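Removed: one protein chain of the complex. Kept in place: all other protein chains.
Order of writing sets the labels: A, B and C. Residues in every chain begin at 1.
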């Protein structure tokens, strides 16, 4: 049975603004799943709260739409319990790097085999336009009245500083490339990050689709080797007239949580059943 | 009036284990303050919870001993309110990089002029020996029964990935060097990190004073220039037979929170008084 | 001539209902009306369905009401959703070229809003002004009021004023031409003192300014964000730092830090954010650091209904955090009360060194009230700090000295040559960690003694209407206006109902409530929640149980009529 993109369609109405960069990301997620021949009930999406985080509602799939900032721990344990299912986390930049910053650090450290797709629009969309951790310096909002002066958090550099084994950047304006990245991220064995440049048409008049189009370029294997961590860190810091997209770093050698865990090696937890005689033995040990 | 180290003495009894690496750090903190001619009531220490975090109780000073993991936001705002006072944060590795990981990221981004001293003993001391975010791979504990397999969080690399303007590592076994580092960190205008290699004699039989002594070497200006961010990142990743200590990165160009903030430019908030006529004007604006 | 009119502006998010609603409200208040306005918004930035509802009246109003007299329907959906709420004598203004109406309903009044906006104002963005002008005309009001206001409102943008005015005039004229058809809708304002048009959270924010608050940290969360937004705009003028935190845990710890550091400080959030603040709330309690915290309630559990209203966090806030320590909970019912309660919150926080919670909700936060000028003559700032002279005379400074009042001398670090400490453990009088059982008990008792002093600071329950009525409605917080009005209506209907309203909720006025409820009146709690949290608190404190519950928990505020209706169902015959 082939899977079609329509299989992922549902009839729940979408609350994003017309023209929002979230739409092409939604498409890319669906297309990547279709390309991977996964069916809606085979994949689990996990999200927090924000505009991006509504995504799972807009397609057919298993989903857990939890709390703002808390998608990663939920997703980690879903994967531990059910360690055959592809688990995809959808987050906003505030969601993932602000409220959820600590989980981001430690999910990377765990190297659990899940894929994190961050819709990075440099702004808190749903709460109406405050700065996010990735907002560029100088951006003026009703809260940051003198413009942001905090250093923007570069998610790629941080992930690399934690030796994340798969670090990529996509652009919402290039659906095909993004689809390919997401697909590879899902198949990658280990924690994979796809940070996506996503224009917010309502609150960011600077970083429009065009602004990005004028700047992004693809890292092509051949020209760029995504196997050197220091080179990846250096590349991740490039931002300005030219903004690289693509896979910055890929390290298939690093063992994932699942590969390490002595218990998960025998297959998903959800398929095992308790042998009550073991409990009896434990009780005996208290005599 | 000269300040002596005895001025910082108090008679509260110390609950650390005999031989703990925390003792020389306590000494170094006091000595650095003495060298800076600061008196006990002029400096504010802030800490969370853990063995390290008890430090402020063990010397005369202003202190705020708050919650596990939450020293940084408290310290940030103390400094905002009282922006002439030196503010020093004392944390454990669990405290600062585990429970408090998110605050660590964002305190660095804010670049507030405080000094963070982390007693990095690679273990949760106070709760009896579980792994911390900095624990090396393979370390076996009663919780990590198969040994830690998460990637250790390298605080220096993370701080550098966030462009922290002052990043240093000290060693509890070299009090003189540590004192100098702390002193420079306090005088540095902006966020300064001094991560300190601290042997825990009760829960870590591997990383003893001797283990470190056999490995640490000082980064000496002349041989090493702490002004290149990428070089600093590279250097921060050195760990094994040789472990560098000293100042990895120093960037005096980056403006601090205090220098940026339009309100703080006019002096500490705590010294200003409300002009009630301004409130009257605001009320008028609602008519 | 009628006493009041209800106007609704309805459309999709992004269509500017807030602006037009705000302008209408301002013009009405300047015209001499009493005004109350509420907002109903979905959790999205564009599209969907929102409305702004304005009630204008000759006597004070503090709740919305039905039926509608004027509906400005900015899209087709608005016509379909709200037409049935419009009075037979009312009017439905819609764009005759973009929307369709069916049937021969005399209430429909189509105007080519967009076309007029372009033709007269020069830009389609002025279509709302066409509708505003038409509304003014229907109500028989002077165009001049609108003109004056727009000129002031858009002072710096001459073009905008011009376009708005021309568009509004076009709408106005279109109605004036049909003058007599809608004569019934007209209303004349009373001449009254000028009033402020101010929302609940604006009042909280300027209360904070008046109290000398110099630090505010928050993480955005509806419906609390408005406070941070307002204060950020004023920070420079008030020697204030407004800092957006990385999360709510940081927000409250920042606020606590600033307070310890020496300035008045606050944070604001909603229930979800407060959940994350709970641990540090206890930190403020045990470290005895003054803290003002606004908990702007919205419907839960968890994410719930982000942009809607509920009063379901009372018992949570009352019991939040491990262990036991004194706190204060104030629940203002109007913008005026929000202003003064905020000032009081800052005073109590410092006087007793406790966390003080202002319990608001989306309805109070976003609703606009007509208020007489806030009077500053009684507002004095006392920091309740250890005096310099006393400090200098001290042998040893005991930050947590055991005192009869439970309040210990607080100083600002780095001042006076003292070392000032704060600690999250149980501690001795010097703030050092202790495990001694006697000291522990003494410290718990010391902190608990503050409750006594605090009880004396709080206002009594407010009696509404006849104290000897047969029935009693008991409410708190933002339901105040609707409940008071419902009581009026019920009495007019011949049912003898009085009311009790709790504004200062904790420490609880146990004696007074026991007395009130001992009169044998049958009582019902009126609450915007599902379990009757105030009723449960009253049971806990007074052992009195209500005869009925008038509860609403669909995310929307009460209208007086709903309370009346529910009261008749629940109580009459009991």
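What we mean here is this: a contact is a pair of C-beta atoms (placed from the backbone, for glycine too) under 8 Å apart; a residue touches a chain by one contact, two chains touch by 3 or more.
Keep in mind that this is a model prediction, so the values were computed, not measured.
Colleague: Could you tell me which shown chains are touched by the chain that is not displayed?
Modeller: Visible chains that the missing one touches: A, B, C.
Colleague: I'm checking contacts with the chain that's been left out. Which of B:27, B:144 or B:259 qualifies?
Modeller: B:144
Colleague: Return the single residue from C:125, C:161, C:176 or C:305 that touches the missing chain.
Modeller: Reading the full complex, the residue touching the unseen chain is C:305.
Colleague: Given that one chain is not shown, which residue among C:78, C:367 or C:424 touches it?
Modeller: Here the residue in touch with the unshown chain is C:424.
Colleague: Counting contacts across the full complex, list the positions on chain C that touch the omitted chain.
Modeller: Looking at chain C, the ones touching the missing chain are residues 42-43, 249, 270-272, 274-276, 278-279, 281-283, 285-287, 297-308, 310, 312-313, 315-316, 318-325, 424-426, 435, 437-438, 440-441, 444-445, 448, 529-531, 536-537, 539-541, 543-545, 553-556.
Colleague: Considering the entire assembly, which residues of chain B contact the chain that has been omitted?
Modeller: 15-18, 49, 51, 67-69, 98-99, 101, 124-128, 130-131, 133, 142-145, 202-203
Colleague: Tell me which stretches of chain A touch the chain missing from the display.
Modeller: Within chain A, the residues touching the omitted chain are 12, 15, 40-42, 44, 46, 49, 54, 56-57, 60-67, 70, 72-82, 84-85, 102-103, 105-106, 261-264, 266, 269-270, 272-274, 276, 278-280, 282-283, 286-287.
We adopt the following convention: only the chains that are shown with their structure count from here on.
Colleague: Please work out the Cα centroid separation of chain A and chain B, and write it as a whole number of Å.
Modeller: Whole-Å distance between the two chain centres: 31.
Colleague: So how far apart, in whole Å, are chain B and chain C when each is placed at the average of its C-alpha atoms?
Modeller: That gives a centre separation of 41 Å.
Colleague: Multi-chain contacts in chain A: which residues touch at least two other chains?
Modeller: Answer for chain A, listing residues that touch two or more other chains: 98-99, 101, 133.
Colleague: Can you list the chain C residues in contact with two or more other chains?
Modeller: 235-236, 246-247
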